[in-house]
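With one protein chain held back, the other chains of the complex are shown just where they sit.
For reference, chains read A and B in written order, and residue numbers begin at 1 within each chain.
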Amino acid sequence: MPISLILPEFKIERDDEKCITCQVCVRQCANDAHIYDSEEDQVYTDSSKCVGCHRCETLCPTGAISVKVNRFQSKQNANWTALVQRNIFKQAESGGILLTGMGCDKPYPIYWDHILLNASQVTNPSIDPLREPMELRTFLGQKPDKIEIDESSEEPKLITKFAPQLSLEVPILFSAMSYGSISYNACLSLARAAKKIGTFCNTGEGGLHPDFYKYGENTIVQVASGRFGVHPQYLKIAGAIEIKVGQGAKPGIGGHLPGEKVSEDISHTRMIPAGSDALSPAPHHDIYSIEDLRQLIYALKEATRYEKPVGVKIAAVHNVAPIASGIVRAGADFITIDGFRGGTGAAPMVIRDNVGIPIELALAVIDSRLREEGIRNRASIIVAGGMRSSADIIKAIALGADAVYIGTAALVAMGCHVCQKCYTGKCNWGIATQDPYLTKRLNPNIATRRLVNLLRAWSLEIKEILGGMGINAIESLRGNREHLRGVGLTAIDLKILGIKPAGG
Amino acid sequence: MRDFYEKEMSGCSVVGIMSEEGSRFSGDLIMKSISVMRERANGLGGGFAAYGIYPEFCHLHTFHLIFEDNRAKQLTEEYLKKSYLIEKDEPIPTRAQGSIKYPPGLWRYFLKFKRKREEGEVAFTEEDEVVRTVMEVNTNIEGAFVASSGKNMGIFKGMGYPEDIGRFYRLEEYEGYIWVAHGRFPTNSIGWWGGAHPFGLLDWAVVHNGEISSYGINKRYLSNFDYHCELFTDTEAITYLFDLLVRKHKLSLEMASLALAAPLWDTIERFPENLKSIARAIRLVYGSALLNGPFSIIVGHNRGMLGLVDRIKLRPLVAARGGDMLYISSEESGINEVSSSLDKVRQAKAGVPIIGELKCLSH
Partner (left out) sequence: MKRIYIKEEYCIGCRLCEIHCLVQHSKSKKIIKAFKREFPRALPRILVEEKGYLSFAIQCRHCEEAPCIEACITGAMYRDKTTGAVLCNEDRCVGCWMCIMVCPFGVIKRNLERKKIASKCDLCQGEEMPVCVANCPNEALELRDS
């Protein structure tokens, strides 16, 4: 039998002084990296199976386990890195596309880390968020150019009718993660947290499980190319509808749920046979041009009687500004742009790591372009793709976004350690799996609490920073690039981002 | 024209005095009022706006221009002659004041439109045309700056304490029914004549004490509507916002104030239903016009005067009425100096405009 050339990515170190052979690690590892030998009454490790999720390390009651990256497995080579060699070994062995999960982990520049924020001093005092209210409430949807008010009588009346709006208490929503790519408990936690905070979660391509209909008001449902789970009730229950044209992690190709993760429940919710791979085609087979997109947008608006905002999600690619302009003119109420750092449950590694552009640049050019054309008010912009902290969110809003989707951050809040093995369906944290033994590990009570805490912590930080800038309403920050300065960026970068250099 | 950012600093003084009956009074009154607040200025900027001062030319657009050199004057006149007939032009009368050093060229032009609409030209109103002219001169003619461009009104401003500027321009010789004044305290030592307040466009004149932290987005929003903020002052943005919201979008002054100094969401929740939907609609549509940051402003226009403070009242503004006179000022001392019998004196409320309206005009 041929031996595998692939060396283990991780090395599990067990401190024998501390190990009490309690076997918690054995039971908790879904990849069987720990094995108990009853004859010897000892636990042995097989590092080749380890995926680096750190479950055993976290749960070990004596802290005897240490999971380390196996850095020195091959001679140091800046070009032919261990990862490159390993990928070639895998492809030589399997002859297939290499899959991976989560977002691009390559060291491309992160523009958020090159942008700094302003604070007010002396001439314009900062506002103290402990004393003065800081308003983060955001409305997503189409806004008219101007409004008409009838002031003829004692009681002035508003004449202009508004398109439907989504009201958010914080400018942060939970990104599209389908039931299928993540577990029932994870979906439940996101829905509950969204309702509690007053924001929205997104069904992703997975359809909406009937148990979650009661959170429908706080749910944005997706109509993706596979049209999984799209039926009249689905559209009726939703708070808003998002047509998924592309996704930041894998621009140009469709969604992929491996057959291992399609359980009975999933097959029911998505309306597909159990155990079969759920592949969404790359284009919507009824959208081959912008007019077709316009037709679908209005078909959905008609189906929901123009009562819900209908938006479009695209991946950030090279020509994103004219594409966005076209989408806004096609009638979308909001447009979601997913940068290349966006996460996924399963995607070909080569596409995740090489296709797409950074969200910072995409956002800046789209916002500028829409303003130049005078149509910025016709759709709200939501950005996604690697928002890691409240600072990233503030910078995104200052560049021009109305709100921000968080995906990976929400999963990390629930316990994810970004091991990138979501496509195997063996998530030890109970998040990206359908295995009932594993899904129990995510207690929705705990996860909801953690998500609410995360958003609460971030909104407090945002309020502090706004106060420091002398602003007390988020709409005064939106698009206000005066409050941003670039450090370590080239002149072209600054020009594209539309911000000044620090010191200038 | 300018390549450094000159931010508005705090510590300025603003005053507005008007007669709601339309009786004209001399500039003496307002000069007296603002001189009391000398401490609020530092001599690097002062200015006045006066309404009703050119009754014989009240149907013509009056441009007050500041020229740094002769060439600027020539280029401007050439440009103006393309679209307008210059009915009359003359230097703005001044008197030498020791403290006012090196004044630039100061001229006024009374302009009448030439009837030359080309076939298929977009139907601009006269006002839109004037706005375009002002933008063009300010942005593209080096060394020229339009201080005011309204009918039957004028803005007189420069570098110096306001009362000195007033005497320099011989304002006691003019009679108007609305007067607005400003004393500036910039910490940037290079003041320039065009940067003083009031800032004007058409018949709008804005004096401003404060700093707008939302300037970045106000400016971008205005550029959608072809208002180009080239002069890097917050006050410019405020003036253009009034023109956009009131003249072009036809909002009333109260509604425009709801946009510029929007009430808090919590407050809006407690409004009666009709007002709640209006306030909400205004915040949704005009979120990018919201003026965030501390400010108190007085805005003069052909039909009256308006005083407004920011939504959480971080700058002072006091108003008082005496007979048919309305006084608005940064400090009560400014009002007490010029009037003995006052009926009502009150502090402005956050976001609630103080509005004075001309009931009739006496020419």
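The rule is short, and it goes like this: a residue touches a chain if its C-beta (ideal position, glycine included) is under 8 Å from a C-beta of that chain, and two chains touch if they have at least 3 such contacts.
These numbers come from a predicted model, not from an experiment.
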Could you tell me which displayed chains border the chain that was left out of the figure? A
Among A:Q42, A:T62 or A:S276, choose the residue that contacts the chain missing from this document, as touch is defined above. A:T62
Which of A:I446, A:L460 or A:V487 sits in contact with the chain that's absent? A:I446
What residue numbers in chain A mark contact with the hidden partner chain? 17-18, 20-24, 27-28, 59, 61-62, 430, 435-437, 440-441, 443, 445-446
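Rule of thumb we're sticking to: only the chains that are shown with their structure count from here on.
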Touching residues of chain A toward chain B in the complex: what are they? 120, 123-125, 127, 132-133, 135, 137, 139, 143-149, 151, 155-158, 160, 162, 165, 371, 374, 376-377, 469-473, 475-483
Please name which positions on chain B make contact with chain A in the complex. 7, 9-10, 187, 210-211, 213-217, 219-221, 223-225, 249-252, 255, 262, 264-266, 272, 274-275, 277-278, 281-285, 287-288, 290, 292-294, 311-312, 314
